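This report concerns only the one structure given below.
Of the protein chains in this complex, one is absent; all others appear in place.
In this document, chain identifiers A and B correspond to the written order of the chains, with residue numbering beginning at 1 in each.
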Amino acid sequence: MLSVSHELRRRLVGMLALGALLVAGPVFAAPSAKPQRIMSLNMCNDLILLMLVPRSRIASITYLAHDAVDRLMPGADRGVATNRGTAEELLLHKPDLILASPWSSSVARRLGKQVNAPIIEVETAYDFEAIRRVIRQIGSAVGEPARAEALIAGMDRDLAALAARPAMRPLRVVAWTGDGLVPGRGTLTDAIITAAGGINIGAKHADNSTASFGLEELLAARPDAIMQGMGSYDAPALRENVARHPLIKRFFAGRQIDYPDAYYACGLPQTAQAARQLADAFARVPRGGPRW
Amino acid sequence: MSRLLWPAAILLLVAVMLLSLAVGRVWLPPSAMIDGLLAPQPNLASLILIELRLPRTLLALIVGLTLGLSGAVLQGLLRNPLASPDLLGVSSGAALGAVIAIYFGLASVFPLATPILGIIGALIAGLVTFTIGRGGTLTLILAGVAVTGLASAGLSLALNFAPNAFAAFEITNWLLGSLAERSWSQLLLATPFMLAGMACLIVNMRALDALTLGETQAASLGIDLDRARLLALLGTALAVGAATSITGGISFIGLLAPHLVRPFVGHQPSRVLLPAALFGAILLLVADIATRLIPTDQEVKLGVLTSLVGAPFFFWLVLRLRRTSP
Partner (left out) sequence: MTRLTAEALIVTRGGRPIVDGVSARLTGGMFVALLGPNGAGKSTLLHCLAGLMRPDVGRVLLDDSDLKTYDLRSLARRRAFLPQSPRAEWPISVERLVALGLTPQLPAFGGLPVAMAARVTEMLAQVDLLDRRDQPATTLSGGELGRAMLARALVGDPDMLLADEPLTGLDPRHAIDGIVRLRGLADAGKLVVASVHDLTLAARFATHIAMICDGQLIAFGETATTLSSALLSRAFAVDACISGAGTPIAVVDFVAR
């Protein structure tokens, strides 16, 4: 009888210990696993950060983020401090994790040593595969891999729904705003156009850069539609002047697609929605090319 | 010599204008151009020729005439071979006026706002330079530098408070000076002002000649000096102000053109005026054609090209003056 009790007692103690660990574990593990004072030095990273962690864990995001947040997720940055990437702010906020970009990482690296915080350099996402990489990278750095995967899953659902649409004849478009520069191959705009089922005729160059594309070239290329970025820049600018060029008004009336700049500036899960909106806009473009 | 000069110059101008119509980022073979023009329906060739290259060519012609003429008149009025609208701050004032019109939204409400504010900016700048700069070459050039500095400060302020990074880039880009993508409506908007300005400038012919003898003798020959100065200032402001509001900053044409024609027509100011205008047009057209031919990814801006060629010439001029002055 006593030998059986010993066995049982050992198992009970084991189960109790296990139970205690399960309850107590997270309480002891949390401070070392998840950063609580995250500082982001790049606008695109700001937005992803806001989608992954509660505001209380953010030390500061860049001052540039606010406009984009207003358009994409209004109110999400309420109460969050902003920074301009200066050394003083870094020392003031004393982050325990710094999210940097290829441009800001050298400054961050130098100063991060002083506050003893790890620095994560996040690439700029130019296509959907890169968006997945970036979200996973930031997700694991801030200790929210599950939420990161959820965001990616949502984006992939949107993309799948887009791909499942009945195939349309691909539309030849260019994102042209009249200052002579168009996004070429390897840009995010290019990825969105392709995902929406269009052909970006600005992609005549192999590299990532934008190319010169004047009115003559535009006419010679004869796109089915012209995309123009709207929404971020409310102030009057020269662009509007040239975009209202009589030739554009005459031959591309009804063939101009406005797209929300905010969705094209950073690689985000919402980028898939932008591709869906673009596909909807493509469907509304009249058949046949511009009339001349 | 001068018997042959005029027909030769006009022929050169016509040739350069035809070249300007033939050249562009999209190559149109002459046969395609002719077919396109004759076809009843709009087509690529006719669109490019009539809607893009023709207004651009005409704009280059008129702006070139304007700049060459105002340079010649200013040099005659001030008896100073270094005088020109850009060196006297008039062009900078015009640029500031135009930037204010565009970026404060006036231009989208009221299209005439851009040339008018350009003219006002040019007028104020010219007035200040003329008033402060009385008393010799040095004072005049320094006054011009000061006014240009002031206008640049204003432009820097506009850049500083630009609503967003893109607007700042755009202002800077516009200031570099260009004739690309200008439309018929812009040409028609600015041309009346430029023509009015040129008329004011040409009327001054006799006064400029008489000023060869200095202000006292000119006055004794019946010249109303105040009226001459006023017409020159007004004409320059109208012409250069309107031109700059469309093209952005294009410099050195007004300085260069009179110097290039003097070896052929002599130094008498009235004889320099019209040839300088003609040559200004030829120079600007050639520069504009070059911007379309230079095989860079981004189009070289017209103002950049004229500066690159004009600045060394300015150096040469200063050195030559140093040698000949006491």
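Rule of thumb we're sticking to: a residue touches a chain if its C-beta (ideal position, glycine included) is under 8 Å from a C-beta of that chain, and two chains touch if they have at least 3 such contacts.
Everything numeric in this text was worked out from a predicted model, so none of it was measured.
Participant: Among the chains in view, which touch the chain not shown?
Facilitator: Counted over the whole complex, the chain not pictured touches B.
Participant: Out of B:S156, B:T172, B:S185 or B:Q268, point to the residue that touches the absent chain in the complete complex.
Facilitator: Considering the complete complex, B:Q268 is the one touching the chain left out.
Participant: Hey, which of B:L142, B:L195, B:A219 or B:L317 is the one touching the hidden chain?
Facilitator: The missing chain is touched by B:A219.
Participant: Tell me where the left-out chain touches chain B, residue by residue.
Facilitator: With respect to the unshown chain, the touching residues of chain B are 79, 203, 205-206, 209-214, 216-217, 219-224, 266-269.
Here is the rule we go by: only the chains that are shown with their structure count from here on.
Participant: CA centre of chain A versus CA centre of chain B: separation in Å?
Facilitator: 46
Participant: For chain B, which residues count as touching chain A in their complex?
Facilitator: Residues in contact with chain A: 24-26, 41-44, 47-48, 51-52, 102-105, 107-108, 163-164, 166-167, 170, 173-174, 180-181, 183-185, 296-299.
Participant: Along chain A, where are the residues that touch chain B in the complex?
Facilitator: 178-181, 205, 209, 211-212, 214-217, 219-220, 222, 232-242, 245-247, 251, 292
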